[in-house]
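See below for the structure under consideration.
Just one protein chain is left out here, and the rest sit where they should.
First chain written, first letter: the chains are A, B and C, and each begins at residue 1.
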């Protein structure tokens, strides 16, 4: 049991922290930010900054051009990047690209990697992951998948409807999950400019931190050559699992950085603003909120570190990543909500960064499996384990 | 003890409910809504609808052209109006006009009433209430007021800086709170097109339900004739109290309607969306949230009704209105947050009304005195009462 | 809508409050209290005090010798009685006798009333209600009833096992719920000294406020004449409903009194104890707890009053009484738990009454249907209502 970080990791942490403070924070009010995230131009500028500092796509393998970070190392670096809403965009570690890069590293063919993975790692293109569907399709329950893929010669023909597809606008690559005639699921890779690939509309969302926003896609006889199947036919749900646990955990890491930013902002305000004869923070009603923030940040970080370590041991870590997701998304939400309250009017307006973090963070209890689905899954495993212990 | 409503009140409730359902809900996606609330044109259309149904400004006295509702009657009517974010705009019962109308009825001179109150009641003009100031001025602690008014002949010359001034954009009347040379405070009425009255900028806010948004005002040697003092010189804090308790309570009434709307939306979704083999609502994880919503709505309504009844007895009701404000703002927040969670992705996007209600509602724990200030005030009174009981 | 109490009711409230303060509080440390409640002798002394003040069994009808209180009147009187753990014993309004008296008034034959109800109302005998069974029998789910009653000539022969039977020790009357051969359920009245009626053991319980504690009963060929069936054969579940909603609500009323007592105790302590240079209560960390207590007591009282009023209108009130039960049991628990915290070491020892109230109160979230079962039932009704609204 050891909570120390290596000297190399501490140096990398300091480097990222400085990069965010000096290069990224000053750009947070850049007007090229929209309701659907930073513009392509702004994104490219941010990426160039990270490239210049040797911090681009650090989670990719060294052979692909990244830093080959372990999960534990990602925990440190991604928290620092998340300190600014623009940080993960700059480092090219935002969702869904971060998880897609991981998935392609594990499953894609060399040809697929050359075509899509390498430019993604270099920050030249973006991608989206097309799984979620409108009712009655696949939402929290992926078995309800309705998008279909039918073999036709050397191609598959895909038809279906997807929504809440993060990064849809401007993505060059889409990974599509579709149902086969035998009921199994397959993942397909496709360029987004192929005929039959339609970005129907963008969705208005509470958050605005994702490059490419959230879109509604329609596939109308979209043809994908068999060589663009990702991995093996029929293994779509299995690959989704490969992607999910780590991707879920990197979400937590970035959110933690956001929450820490909100907390720092609230602490500074509590020190400077006077009320009823003393600094705001000296009122216990405010001070206790700051203490609770600190404890929520602390246990969130510990749960993330622990899960990252489990993944680094080569385990699937589904139980731990479900716990980390629920603990993190609820812990950071409490933190951010308290920061809004401490900041008062400034917490609900653009006067401080916290209002933006608040809008960005609410979805975390829903994304990557609503917390209710994780609790359901945890409960089942707990009861099975307890039953086994009694045999 | 009697929880029944009179036949007249039940009829009025049904009338407002039908008006909202038939006339207002269809306009909720009207494109003339901005980040700073509905446009002046849209507002006027909504007001005309309420006028046509005899529902305009129902809280104003009958002699001014309203329905002369008691506080208890307002509790019923305002909840119904709040069912749509546009409802209070239509009925002309939104903040801050609702409270300003009440204040002017109680304190203004006949001439002031003719000039400003009557057109406000008729829905022709809007007003704002300029009290809150940026640090180090008056925020939660009104005694920190820094805006000054100095007598000069028959005028007062006002200088200062105000922010979070709701309804600032487009308001024809401003009520300004300023500090006198002797340290007391006075309220001034002024047209907003006078020289020295500057709308510096609009603030980006999480909510978008207030007509005229939230603005930053600057007064640069603003001259107000002594005849436009509201009430007596030096009684500003006392009048603020006159305005506060009822205005605070009408906030609660409108919010309750919003939360009920979110709950109804979530219930409909929970009945229709399937997940893991049955309707969403039949999973206890969701069903329990709906049960908790119902209980939160129930106690919020009871606390509002009780406080309205206390005010109708002629009491100041500061203790009760502090309780009602805290209970309501936290109760409806829990409701709305659960509705977001039940709706999943649709809860955090414009696909459902709930996301908008969520954005509008967060400030309620801050407006009209942050809940921490109310708790501080309640605690003091509780301890004083306990000490008195022991003598 | 009217929250005023009649002059008569205010007078009765004051009378009960004075009675509790002057006659009952001084007896709270009487050594004749055991882990299974006050001894029979102590109980009799308490009952005589209430009789002397004309306050005995006030909920019974006037013809039976009570005061014929409405539900709303009970809300006032029972809260006052609950201010002391001994109060409900004194007034003869404790569980399960209170509910049993109500049930017998509604369902029993004149002969049964003469034999059992009248002496119960007069405080001469006590009763128990034998429904709950050990696994796999009837717990939260009454349909799992395993105790059987078989007709044999003019008698029924009852066999089965019951536990958590409140008041078992020293009860002269038992109401037994048993399953008939056709699967329906019937209630039987029996003296507890009949052959085959066995008090197997007493259960150690966290609470100690119930006269007669909680016992385990076994029926071994217990013979009950057909004339001692309560109401009609096969209507046991229906009568259980008759008993449940009002009995559940009177629980809430008494608990509310307990919680108010704890709160008063905590307020007095917060005023008198110094810490870090000022009275404990002036620290916001403590003061906010007191403010939250006040609000929890307030909404609990309102929910009880509202439900009592619904029952007084002649409604079944199942929805309202489920809400009142959950709101009350959780609200008063938060209050009492905070009082423990405010009192510190004195909160977890016999130095103050609060520790005893804490022990007595925890079961309220479980008794009369665990809150989870009420939430399940509320959710079902909410969803059905929402579905109906959409037709």
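Just so we're on the same page, contacts are C-beta pairs under 8 Å (C-beta built on N, C-alpha and C of every residue); 3 or more make two chains touch, one makes a residue touch a chain.
This one's a predicted model, so the numbers in the text were calculated from it and none came from an experiment.
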Task: Contact residue for the chain not shown (choose from C:63, C:200, C:220 or C:351) - done: C:351
- [ ] For chain C, enumerate the residues touching the unshown chain of the complex.
- [x] 132, 135-136, 139-141, 144, 163-164, 203-207, 214, 272-276, 283, 285-286, 340-341, 344-345, 347-351, 355, 358-359, 362-363, 365-366, 370-372, 375-376
Open item on the list: Applying the definition given at the start, please give the residues of chain A touching the unseen chain.
Closed with: 1-5, 72, 75, 264, 267-268, 270-271, 279, 281-282, 284, 287-288, 290-292, 294-295, 298-299, 302-303, 305-306, 308-310, 323, 326-327, 372, 374-376, 378-380, 382-383, 385-387, 389-390
TODO: Spell out, residue by residue, where the missing chain touches chain B.
DONE: 283-285, 288
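In this text, only the chains that are shown with their structure count from here on.
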- [ ] Mind checking the centre-to-centre distance between chain A and chain C? Centres are C-alpha means, answer in whole Å.
- [x] 52
Open item on the list: Distance between chain B and chain C based on Cα centroids, please, to the nearest Å.
Closed with: 42
Open item on the list: I need the residues of chain A touching at least two other chains; which ones are they?
Closed with: 283, 285
